[in-house]
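What follows is one structure encoded as structure tokens, with my remarks underneath.
What you see is the complex with one protein chain gone and the rest in place.
Should a chain be cited, it is by its letter among A and B, assigned in written order, with residues numbered from 1 in that chain.
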Amino acid sequence: MIMPLLRRLGQTVFVLFGISALVFAVFFATPGADPTARIAGRNAAPQTMEKVRKEYGFDRPLPVQYAIMMKKLFITRDLASYANRGELVVPEIMRAAPVTLSLVSGAAVIWVVLSIGMGVVAAACKGSWIDRTLMMAGLVGISIPVFWLGQVVNLITQNRYHDTWLFSWVPGLGYVPFTQSPCGWFLALVIPWCVLAVMFVGIYSRILRADLVAIMGEDFIRTARAKGLSPARILLRHGLRTALITFISLFGMDFAQLVGGGALLTEVVFGLPGVGRLTYQALNSLDLPLIMATVMYSAVFVVLANALVDAAYLLLDPRVRDAH
Amino acid sequence: MPTNTLSPPLLDVHDLCVSFTSRGQVVPIVENLSFSIGEQEILGLVGESGSGKSVTAMALMGLIDAPGVHVSGSARFKGQDLLGLSGKQMRALRGREIAMIFQDPMTAFTPVYTIGWQIDEQLRAHHNLSRKQARTRTVELLGEMGVPDPANTANRYPHQLSGGLRQRAMIAMALSCNPSLLIADEPTTALDVTVQAQILDLMRRLRTTYGSSVLLITHDMGVVAETCDSTLVLYSGRAAETGATQDLFAHPQHPYTAALLASIPPMNGPRPDRLPAIPGTPPQPLERPAGCAFAPRCTYTHASCLPAPPPTFCTVGPAHKVACVLPGEGNPLPKRAYTSATPVL
Partner (left out) sequence: MQFPSPTVQAAPPRSSSGATQPLLAVRDVYKTYSLKHGQTLRAVDGVSFTVMPGEVLGLVGESGCGKSTLGRCLLRLNDVSAGQIIFDGQDITRLPERILRPLRQQMQMVFQDSYASLNPRRRIGDLLAEPLRVHRTPDGRKHTPMAIAHRLEELMELVSLPRAALERYPHEFSGGQRQRVNIARALVLSPRLVVADEPVSALDVSVQAQIVNLFADLQKSLGLTYVFIAHDLAVVRQISTRVAVMYLGVIVELGETDTVLHNPAHPYTIALTQAVPRPVVGAPRHAPLRGEIPSPVNKPSGCRFHTRCPAVQTRCQNEAPTLTQIAPNHAVACHYPVLKSTHA
């Protein structure tokens, strides 16, 4: 038990090191990214530039700068932004994290429930118009760009039809913390949830249907039918249960990727101050400390999710359990 | 155990046809198949791949529901026609009155549940049993099938068991509701020969311990000879010959049966220089000849073999029937040279 954990920890450290080194290197290799000029301001006097360079340690060799940045990020946690002077990036991410988590969790509930429902119904009615309609809807969901959908929804609910009975409940853009008002939190997020979930519902329902259809052709399904079980039981207890193994591993990765900042477009469109939007800002202002912090945050989640997916595999598939 | 001819057979299949439509063409898989199985009888259904033997089993189980597949004929089982039952009625029968075991016990179990769970499931689907009662019965069944340490084996997953144990568990599951008819589709093909012998042993004992009749589907003439009371030989979706196994092996009257038996390399006696092989390959369903399906590969083919319809059964002995024109024309095949059981070692 202890060895696999240690191995996983080693892998995590290695991945984090690799990504951070890459981000760091790319940043300093990018022309026009020299942080000194940005911090000192436009047309700064050479003396000011020199002072800034000294103060921030830009005159030291890159590996040393890298080590200092890592120390500030992970150990002393006082890494400050270059763009907003004095703003510490770690607390900034900590403030943004619950927003993203709220957004992604809600969307995940919607997309898991809907896609399982759609996938199962489509597989059960394979070849019928129901199947074709559901899968077509899924394809439409995948094809709609999320920022376009978000903008259109905003246009309708915030602007054009906001004063009709249908959308008068919709609050203005932005986030309401759960601790402040659970009801406000829900109202503020319900539309972003749906918008973010649309694409995933499409992808997941189509994948699940394909998996289920393939599984329903397996020998063990024939056995289940020969046992005289009901079609519903065969589809759910034997088919869906087996299909869930792939479903959950996919879900784990997507969920982690979104929590780590992948819901950037949705956050930007709906004005939610989450990690994704923070990343967006950091990239806009070429703010290395913030970029580094958000990338590390995202990487941690992906590595963590990888471990969780593996654990879920062990739980769901006895064959994998024995191979370990 | 010879069939009791007085009481009605357990299963009486009459004119079973299975076909499917592909690109507007009707592809016949099984044509006009008739046979019956008596109480506690073991009937061997022998044929090569594409002979329609597995499709016959699936049709009897009502497991063919692909669009475009057409099943006709009748299959009277305990007074009701299996082919005319609704899905729900058939489901009540499946697993309870007619059970089935499959070739590859590895893929035939759902990989994510334990063996015991899957047997419990079948018991609980047909009987009003608590989880605990079902498990007690499951462990009992596994024990009767010769599974060592049944209580622990019940908690193991399919992939954790050896092929022989999996097949024993499969048989235990099939027998869990005391079915009158067990359909075994190539139950030993995936097993090693020493394990195959054990499983065949077990299958032979079933009819006395469980009173089940068995429809044993196989491609192996040796398995049939050692296990079945009567035999039905299929060739290219049509019945070629049927009869008591003893008679059929002693005096095969269809050239296909005779040639098939002759082409099997012998385990005793002198080794032939070359095996008397059957030339060619079995025809595809769409290329099936109008007359006798075996005619293109048969050494006795003559004019009366070729025109449609294919030869019908003619009786050549008690319960021994052959779909060939030769006996009717007064030229039956000679007896098989290799008949009496040579003492084994």
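In the analysis below, a contact is a pair of C-beta atoms (placed from the backbone, for glycine too) under 8 Å apart; a residue touches a chain by one contact, two chains touch by 3 or more.
The model shown is predicted, which means the values in this text are computed figures rather than measured ones.
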Chain not shown, its touching partners among those shown: B
Residue among B:Leu261, B:Ala293 or B:Ala323 that touches the chain left out of view: B:Leu261
Option touching the unshown chain, where B:Thr281, B:Thr299 or B:Thr312 are the choices: B:Thr281
Hidden partner chain, residues of chain B it touches: 48-49, 162-165, 192-198, 200-201, 204, 219-227, 245-246, 249-250, 256, 259-261, 263-268, 271-279, 281-282, 297, 338-342, 344-345
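Basically, only the chains that are shown with their structure count from here on.
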Separation of mean Cα positions, chain B and chain A [Å, integer]: 55
Contacting residues of chain B [partner chain A, same complex]: 61, 63, 67, 91-96, 99-100, 102, 104, 107-113, 121-122, 125-126, 157, 159-160, 173
Of chain A, residues touching chain B in the complex: 127, 218-220, 222-230, 233, 237-238, 241-242, 245, 316-319, 322
